[in-house]
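The complex appears here without one of its protein chains, the remainder shown in place.
Just so it is clear, A, B and C label the chains in written order, and each chain counts residues from 1 on its own.
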Amino acid sequence: MKKILSVTLTIVFIGILLFALSECPEFGNISNPANNYVSHRYIDQCVKDTGAINIITGIILDYRAFDTFGESIVLFAAAISVIVVLNKSREQV
Amino acid sequence: MAVEANFPLLILLILLISAFMMPVIKNIRTVKLFSLSAMLLSLVLSVFTFKHVSRAGTFVYKVGHFAAPWGIELKIGYLESIMSIMFTFIAALIIWASFYSIEHEVKEKNIGLYYTLCGLLIASLLGIVYSNDIFNCFVFIEISSIAASGIVVVKDNKENIKAALKYLILSSLGSGLVLMGIAFLYSVTGNLNMDYIHQELVNVKDLYHNTLIISLGLFTVGLGVKSAMFPVHIWLPDAHTYAPSSSSAMLSALVLKAYIILFIKIVFRLYGIDIVNSMPVLDIVLVTGAAGMIYGSIMAILQKDLKRMIAYSSVAQIGYIFFGMGLGNFLGFVAAVFHIISHALTKSALFLIAGNIIHQTHSKEIGSLKGIGIEMPVTMGVFIAGALSMVGIPLFIGFNSKWNFALAIIDSNKILFIAVLVASSVLNAVYYLPIIINGFFGEENIKDKVFRSKEKPVQVLLPELILAFAIVYFGISSKGIIDLITKSIAGL
Amino acid sequence: MERLITNYYETASIILFGIGFMTLLIHNNLIKKIIGMNIMDTSIFLFFIAKGYISGKEAPIIKGAYKGVEGYINPVPTALMLTGIVVAVSVTAFALALTIKVYDKYGTIELNEILEKGGD
Partner (left out) sequence: MKDEILREIGKFIIPFIQMFGIYVIFNGHLSPGGGFSGGTVLGVSLILHRLTEEPHRASTGISEKAVIGFMCFSLMLYGILKGYSFISGGGELGLLEIPLGTPGRILSGGMLLPLNIAVGVIVCFTIYTFYTLFDKGEI
């Protein structure tokens, strides 16, 4: 019963997502909406703005540095939580 | 640019950097004071931000050197600044209240880490509220879901671990769905900033109509899982019941609300209410909200455990909020935002009081709370304020929010739903009032009970008393805050 | 419908998402649930990265002469997914830690047995 329900749910879900995908822009096409002025400015100005020739690094550490800051906080939060859950050596303290 | 414009970012940095310092501080007392003072400082800065907003209007603040759409920006209007005051105010009170109760529930070695996680959690929630960049919101959502599971699991019991794992897996599923929604939106607009996405969406909304509906659906379900919308609320009762009571208060009062604020921002700022009203999503939200109102109340009546009852009551109250948003009209959103504030005040008071009661009587059962009103009159006084507010008695804040819901229903011409509202209120009364009656009345209930025998000192109860005062104060004079919320929704 | 074939990369990642989702739903074993969660996350990353691909263009690192805006793929999805991957790693680590603790406390990681032993 549970299995049938899960399978139906999954199939419905995939169906919905594929339905949305069938409307999406074509894969790898240069005139897609995603390749607009935003990404062009990143490619064009990155060296001048940030001094990084690796554009990805320029984006994650300068343009969108707030994201990366959040990302290191995620790691920190996970490390603290894992310490809370698993650390035995602190029990004797 | 005014100095106050820097404050939102400064609040985030203060909370985060103070959280980074806490694990290396050895003295627990220092950690507690440090955490409280960071929160109070944030509260003061939030008040200044609010004043700046009411003087200069909504402003955007670019984080770093690059303006949107290339960089990330924070956008602070009335809604954000009110929510920021509310979050920091309630978080400060909860942290203050936890000073006296946390030792009973958490091992001493973990207390420093507990306050670290609290700081990270509040900072990430404020990040969700402030940020105007959808992917940045996603990052903050992830921080908050890890930190929220962390403050559930900090109490080292069997049930806590099960509850936290359930919460973590479900909320990770939810954030996966949100990320999928972002991917669809990015592929049709090429932007991540909410205002810019909206600009592009207006142009392409006919071309990609189904994609937009499905991505809004993904956002709804994803954020719904995290804010315990009715059919996907299954993690909430466990997590709220077994967590330490200060964590339960924080989860119920603040964590759920941040995702709802994000949902409101998505509806108004990212899609625009016109586009959303042309889609069937809000109707589904309306139905699930109404179902949640009834289901949560009925489940709460069936519970025997005090905290579990309050947890199911949260499911019902979240149902109210989604119900208000599902009405789809302006007043519905005003009522929903007002209920966010009302529920945050009430539920944090109730959970903190429940923690006190459980600690003093060593019993979680509702049936054993007989005569408790004689033993702990002040504690029960706060409980009564919270309970009556939940039921919707005039003079308490809960009444005002129910009144607003009723106005919104009438405005939207869906009169039948008034019945749902009334039924849910009656059901609320069915499970809150017996506790009060058992606590104060009935001859055999109160005999042998010594007046104030189990009461805690008043300074310990001060945070709860402040919350009770706020419940009554806003219950009597809610006009100002409703005007502000009206302005804030109009300004989104 | 022919869009599903030209968008084969995204189609595959959505089917992968379904596989992960079903793994999450069907299995009782907590480790398998976490694997399912990971498959789902990975499929979303693939889906997102596919949005940035432009056929025949280079990776966005400027080696040698600058080739102009048209010479490189869209760097944004790649940068975002770097963040996403770290997030997924953190969540997985935390979930696995909780699973270890569940095994300590209950002596099993099968969800149905845990629910029986939990007593509620």
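The working rule: a residue touches a chain if its C-beta (ideal position, glycine included) is under 8 Å from a C-beta of that chain, and two chains touch if they have at least 3 such contacts.
Keep in mind it's a predicted model, so treat the numbers as computed, not measured.
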item: Chains shown that the absent chain touches, full complex; value: A, B, C
item: Sole residue of B:L13, B:A56, B:I234 or B:V426 that reaches the chain not shown, by the stated touch rule; value: B:L13
item: Touch list for subunit A against the chain that is not drawn; value: 47, 50-54, 56-58, 60-62, 65-66, 68-69, 72-73, 75-76, 78-79, 82-83, 86-90
item: For subunit C, the residues touching the chain missing from this view; value: 59, 61, 82, 86, 93, 96-97, 100
item: Hidden partner chain, residues of subunit B it touches; value: 1, 3, 5-6, 9-10, 13, 16-17, 20-21, 23-24, 61-66
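We adopt the following convention: only the chains that are shown with their structure count from here on.
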item: Chain-level touch network, classified as line, ring, star, complete or other; value: complete
item: Chain pair, B-C or A-B, that carries the greater number of C-beta contacts; value: A-B
item: Subunit A and subunit C: spacing of chain centres that average the CA atoms, whole Å; value: 9
item: Length of the line joining the C-alpha centres of subunit B and subunit C, rounded to whole Å; value: 29
item: Mean-CA-position distance for subunit B and subunit A (Å); value: 26
item: In subunit C, residues with contacts to at least two other chains; value: 17, 51, 76-77, 80, 83, 87, 90-91, 94, 98, 101
item: Residues within subunit B bordering two or more other chains; value: 135, 139, 142, 146, 149-150, 153, 161, 180, 186-187
item: Subunit A partner contacts - residues on subunit B that touch it in the complex; value: 16, 20, 23, 63-66, 69-72, 107, 109-110, 113-114, 116-117, 120, 124, 127, 133, 135-136, 139-140, 142-143, 146-147, 149-150, 153-154, 161, 180, 184, 186-191, 200, 204, 208-211, 214-215, 217
item: Residues on subunit A engaged by subunit C in the complex (per definition of touch); value: 2-3, 6-7, 9-11, 13-14, 17-18, 21-24, 26-30, 32, 34-35, 38-40, 42-44, 46-47, 53-56, 59-60, 64, 67-68, 70-71, 74-75, 77-78, 81-82, 85-86
item: Of all residues in subunit C, those that touch subunit B in their complex; value: 17, 24, 30, 33-34, 37, 40-41, 44, 47-48, 51, 76-77, 80, 83-84, 87, 90-91, 94-95, 98-99, 101-102, 105-106, 114, 118
